[in-house]
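All protein chains but one are shown at their positions in the complex.
Coming up: chain A.
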Amino acid sequence: MESSSRAAAEFDYLFKLLMIGDSGVGKSSLLLSFTSDAFEELSPTIGVDFKVKHVTLGGKKLKLAIWDTAGQERFRTLTSSYYRGAQGIIMVYDVTRRDTFTNLSDIWAKEIDLYSTNQDCIKMLVGNKVDKESERVVSKKEGIDFAREYGCLFIECSAKTRVNVEQCFEELVLKILETPGLLAEGSAGVKKNIFKQKPPESSDASSSCC
């Protein structure tokens, strides 16, 4: 990302995160809960919303640019462009509504495959609204199973009670910090010489061709 190198002074890394999921699962609430410690009934997002939050994690100053998309079908073509360059994608569902969960695999996972330009990007599955435990229809185990199958992180949280909200974003960001490819992308203009390092190909070749 070009913008990262320009504002090098303020932060070590800039990460772009994207939130997707059906309308009404609480994406915007989750984001608001994370960025301003508040919870309120929000108007449905029109198209896309955007927040910036500075955090310090693992000794690194991080700038998180979080894009919050609208879940309505009508906006889907428009939001597809926000997948570009995202290092982390948060897939949100509502534990009290099964269809929001099944749509993640039926619709949203496919959208990621189609539009994400970043092969290494970290995906995270978030089950929201655990405060309504009595209305829960998607069990935690189902969530874990899906996450395992799809190879992503998993957490359940509540934007309302703020349970696990911080952890949700932190865990995602820590994972990005552990992924060298993503780290290089987000870093503020540091480049490494891939030829000076041991070229990755030789090790791959020897291990995989026989």
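By definition in this document, contacts are C-beta pairs under 8 Å (C-beta built on N, C-alpha and C of every residue); 3 or more make two chains touch, one makes a residue touch a chain; residues count from 1.
One rule holds for everything that comes next: contacts and distances are computed from a predicted model.
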{"item": "Among \"Rab3 GTPase-activating protein catalytic subunit\", \"Trafficking protein particle complex subunit\", \"G-patch domain-containing protein\" or \"Archease domain-containing protein\", UniProt-listed name of the chain not shown", "value": "\"Rab3 GTPase-activating protein catalytic subunit\""}
{"item": "Touching residue (missing chain; options A:72, A:102 or A:179)", "value": "A:72"}
{"item": "Absent chain, residues of chain A that touch it", "value": "2-3, 5, 22-24, 36, 41-52, 65, 70-78, 80-82, 84, 117, 119, 181, 184-185, 189, 191, 193-195, 199-202, 204-205, 208-209"}
